[in-house]
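The following block contains the structure, expressed as structure tokens.
Every protein chain of the complex appears in place save one, which is left out.
On to chain A.
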Amino acid sequence: MSLGGARFTGFTWRPLGRRNPVVAGLDLVIEPGERVLLVGPSGAGKSTLLYGLAGALGTTIAGELSGTAEVEGRLGLLLQNPADAIVAERMGRDVAFGPENAGMSRAEIWSRVDEALASVGLTYGRDHFSAALSGGEQQRLALAGVLAMRPDVLLLDEPTSMLDSDTSASVRDAILSAAEGRTLLIVEHRIEPWLDHVDRVVVLSADGSIVSDGTVQAFLDGPPPAGVWMPGMATPTPLDLPADLVAPDVDALSIAATDVSVELVTRTLRGMQRTQALTGLTAAITPGRTTAFTGPSGAGKSTALAVLGGLLKPNGGTVTPELRRWRSPRLAGAVGWVPQNPEHGFLTSTVGDEVRHSARKLGREVDVDRVLEVFGLGRFATSNPYRLSGGEQRRLALASALAHRPGVVLLDEPTVGQDPSTWAAVVGWITAARSTDATVALSTHDADLPIDAEHRMRDGVVA
């Protein structure tokens, strides 16, 4: 195999705790310098293939591996959860990690660090705390760490999923420029912007087998595969969900924030980083309406949701009612919140228990089987939440936070990592909650989400 090539031969992977393999007997050859887009429905095993090439399966990740996944040359992998990729306390040293491993001179290291940070649009400076970045900013930091290495093979798992369209476009340009003459394997759900820039599209089916593999033109001319956001396709119709599954069990609250300011402090004994996350936010969310907070990463969208839900104390201004002072069970009865990182939301060891957990605490009835079916998780009822794919985990986090039918529904990037059919399920829940008079607020970069009001934010201020 030549430098920059990659090859799967009879590749089969069954994660620990899963009965069936995610990928079975897969054969695939990627030639040096090829740009390949890997697509397929949520849970099809796309990320698994990247982990296979990185040599993580059967070593760092437990499970049963057979066949081979080989790659020739220096590898750069971007993980789906960017927080996991952080290896240093400050941005500069984090990006420098790859060049240091490659044994570069100090001048070369810093030249690459500055170039990579600039290419992904992170302008805070080398000494900014990595932990003080927002989810989207951490995604760009992780990407900068990969680009600075100038690897022979770039493996990118949803590199722009948490970015707004403008930032996505510039990050995509940075990736394409860095990938010039190198091998590129990208996993993405929203594929349209990539199609003009790749040589080949490989489509996986839900059972992890290859259903089509060819040029972009052949992909576009062929029958549309299931679970793929095809270019120009109409926005999927949100699933029509029965009201009894979603309708609030309590009267929904109206929540108003007036002139709210929040300063986030990342503190260590060696110093602290202050980030003005919100400045003078005035916004109201009301029953029967979906309010969206939009804007670039780091704009304060997640912070706005946390303040409205009584999960974060503002430094100034008022939030009415003051949910922050409510005790936990009372708050849970009124508010459901879906965090950006789904793994932070899991409290039990099986998917089924996770969905019934809050309802049991509050004495509410939940039809767990129907909820899991809605989100395409029915076959995982007895599985451990940590064994699910990224997209499946996000849907489970949403089901767990909302199955007990709170009156206020707060969602942080709810549609990231979803294919058209699972998107329809997630958005179906959101629209059903709205139409049954729940108060819905979300942070999103998804322009297809049906909303009633939008607060476009930038640098902590509603623009």
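We adopt the following convention: a residue touches a chain if its C-beta (ideal position, glycine included) is under 8 Å from a C-beta of that chain, and two chains touch if they have at least 3 such contacts; residues count from 1.
What we mean here is this: contacts and distances are computed from a predicted model.
Peer 1: Which protein name, taken from UniProt, belongs to the chain you can't see among "Urease accessory protein UreD", "Manganese/zinc/iron transport system permease protein", "Cytochrome b561 bacterial/Ni-hydrogenase domain-containing protein" or "Energy-coupling factor transporter transmembrane protein EcfT"?
Peer 2: Hidden chain identified via UniProt as "Energy-coupling factor transporter transmembrane protein EcfT".
Peer 1: Of the listed residues A:G208, A:G336 or A:P420, which contacts the missing chain in the full complex?
Peer 2: A:G336
Peer 1: Per the definition of touch given earlier, which of A:G5, A:P41 or A:G145 contacts the omitted chain?
Peer 2: A:G145
Peer 1: Just to verify: which one of A:N20, A:T68 or A:N101 makes contact with the chain not shown?
Peer 2: For the chain that is not drawn, the touching residue is A:N101.
Peer 1: Can you say which of A:G309, A:G376 or A:G417 touches the chain missing from this structure?
Peer 2: Of these options, the touching residue for the absent chain is A:G309.
Peer 1: Tell me where the left-out chain touches chain A, residue by residue.
Peer 2: Its contact residues with the unshown chain are 51, 54-56, 60-61, 74-77, 79, 81, 83-90, 92-93, 96-106, 109-110, 113, 129-131, 142, 145-146, 149, 151, 155, 266-271, 306, 309, 311-312, 327-329, 331-333, 335-337, 339, 341, 343-345, 347, 357-358, 361-362, 386, 400-401.
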